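To start, the structure itself, in structure tokens.
This part shows subunit A:
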Amino acid sequence: MKLTTALLGAAAALAFAPAAFAERGADGNVNVLYWQAPSILNPYLSSGTKDVETASLILEGLAGFDDKGVVFARLAESVPTVENGGITADLTQITWKLKPGLLWSDGTPVTSADAKFTYEYCTHPEGGCAQAARYEGIAAVETPDDLTIVINFAAPKPNPYTAFVGGTSPILQAAQFANCLGAAASTCTDQNFMPIGTGPFVVTEFKVNDTVSLAANPNYRDPAKPAFATMTIKGGGDAGAAARAVMETGEFDYAWNTQINPEQQAQMTAAGKGVLLNGFGTLVERIEMNMTNPSPDLPEGERSTTKNPHPFLSDINVRKALSMAIDRQILVDIGYGSAGRPTCNLVPAPEMFASDNTGCLTQDMEGAKALLESSGWVDADGDGVREKDGMKLKILYQTSTNPVRQDFQAVIKDWWTELGVEVELKNIDASVFFGGDAGNPDTFQKFYADVEMYANNFDGTDPEPYLAQYKCDKIPGPDNQWQGENINRFCDPAYDALVDELSKTADLAKRGEIAKKLNDMLTKDSFVVVALVDRGRLSAASNTLGGVVLNTWDTELWNAENWFRMK
Partner candidate 1 sequence: MADRALPVLEVKGLRTVFRTRGGEIHAVNDVSFHLERGELLGVVGESGSGKSVTMMSLIRLLPAPPADIRNGEVLLNGADLLKMTPEELRKVRGAKVGFVFQDPMTSLNPVFTIGNQIMEPLRAHMGMTKAEAETRAVELLDLVGIPDARKRLKAYPHQFSGGMRQRVMIAIALACDPDVLIADEPTTALDVTIQAQILELVKELRQKLGMAIIWITHDLGVIAGIADRVMVMYGGQVVEQAPVGELFANPQHPYTRALLKTVPKISGGREARLKVIEGQPPILTQALMACPFRNRCEYRHEACDKANPARRAIDGRPVGRGHDVACHWHAPAAQEVEHA
Partner candidate 2 sequence: MLDARPAPVTTAPLIQVEDLKMHFPIYSGILRRHTGDVKAVDGVSFFINAGETLGLVGESGCGKSTVGRALLRLYEPTAGRVIIDGEDVARLSPEALRKKRPTMQMVFQDPQASLNPRMTLSRIIGEPLDEHTDWTDKKKQDWIYELMDSVGLNRRFANRFPHEFSGGQRQRIGIARALALNPKFIVCDEPIAALDVSIQAQVVNLLEDLQDRLGLTYLFISHDLSMVRHIADRVAVMYLGKIAELSPRDDLYARPLHPYAEALLSAVNEPDPVIAAKRRRIILKGDVPSPANPPLGCNFCTRCPRVMDICRAVKPDLIEVEAGRFVACHLYPTTAAAGSTGAPEATERNQQGVTR
Partner candidate 3 sequence: MTDSDIGVAPPETLRAAVWGQFRKHRGAVFGLVVLVLLIVFSVLGPFVWGPEKLSVAEALKSKNLGSSFVHPMGTDQLGRDTMQRMMAAGKVSLAVGFVAMIIAIFLGTLVGVLAGYFRRLDGPLMRLTDMFLALPLIPLLLVMVMLFRDKIARNLGPEMGAFVLIVFAIGVTSWMHAARIVRGEVLALKEREYVLASRSIGATSRRVILRHILPNVVSPVMVAATLGVAEAIITESVLSFLGLGFPPDFPTWGRLLYEGLEYMQLYPERVIFPGLAISLTVLSVNYIGDGLRDALDPRIRGR
């Protein structure tokens, strides 16, 4: 597999670069391309990947996730666990110890007060903190001494590695952000653009939505790192152009998220200037089935609400048949190539949470047809569309605008038409589709369609909040301004009960079992979520750039301090 070779190559390179030889700043400049350019370098004010990842070069948390999804210590001396006593047995308290002697890039010492400040910063009610979820359930943050941070949870927290862990919740310098609490957050332009951090780089110049110029942090804790004296992160263009700039023209050393079609992947790889790195996380392209009736004939306020069940998608056989008619391998081949793999699961990773369900991977058109026949959906009038009790199988299939998704739509429409289902396609601009504007009929939450396709994943390695999205009380509707996450309006008391159980379970093995069960309830048991493709992350790295390890659990720049120029 390409992934392994890439990883091996990178690991080998790492091995041949003895730390003793390395010298900070010896390798000059490294050019990184984020085609969606960073617009702010404070991850608490923006949850955009581009912003969080760039900021992670400067700001660090106490710990991070490595490329396997395992928590490892950054500013902390070690990762606290129940075993080593860092976490209390009742799961309500976690105690972190800072490494001694840590300095901010301005030379002042890092203390536990900074962490406490960061907590206050993000939980301030007027601040609009984008990462507030990371601090949910925290009752108090205490700082018994300069190096100790104690986090008390209001209730037992089986997964305590949220606050201060990973690129999304780094520690801010209290001194710098002291005046930026709450509503004042957005007046602190200088702070947000040039935060003082502990990471390997510091910002020297920030051009919003365009270029971030960075230099090696003089006070970085490892005196030999980073190898690059400067780093430039450039934005603009699209994924194809970004891949081209690394793979074909060699202008850049690294390009983020170069999602291109398989033909282009092959062509650009052939140019020989770089490699495409891919790694799989939890991002799953799926079709969500609408369990409620989206008919425009219904009065406004009743469309796609639980008042009216869907006329035919509420029949599990229809949903199942639709899933069976899809050949997921073909989808991968036309859309993602090596950056995707067929899946039947909503939670494809990490391994301990991933169900082994592979039942959907082989297309079974005949089986699907038979299933519909047997459940009464037959094409009685010979127009090629099946019906039952006068209800025709006529589907509106919507998704956001994106070439791959449109190809998927075209292909799936073909299959479903063959199955005897009439399909109407619709694509909506992403900013509208994902905009969540309650006044707009075209958002994915409103779901004014029969089925819709998009991709979603979860932050970090723990799927609990992700799976909790399908609880009955998270159904979007007019009452909650369509803000719920239970997009397909699935509602099963047994599922809700199981989610509650998960939130109380600390034992990892047990958690895995419950999560798999929940996953199966949504997919192979009910087919309300029809998973299609486990989408990997595809990024491009120049052949001359060493030390790159693609990480799908944290930021891609997680180990930028280890990057170096291959001679």
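What we mean here is this: a residue touches a chain if its C-beta (ideal position, glycine included) is under 8 Å from a C-beta of that chain, and two chains touch if they have at least 3 such contacts; residues count from 1.
Regarding candidate selection, all candidates are chains of the complex that A comes from, given by their letters.
From a predicted model like this one, the values you see are computed outputs, not experimental measurements.
> Identify which of the numbered candidates 1, 2 or 3 touches subunit A in this complex.
Among 1, 2 or 3, contact with subunit A goes to 3.
> Mind pulling up the subunit A residues that touch candidate 3 in the complex?
Touching candidate 3: residues 240, 260-261, 263-264, 267, 296, 327, 330, 333-334, 400-401, 403, 406-407, 409-411, 413-415, 418, 424-430, 432-433, 440-442 of subunit A.
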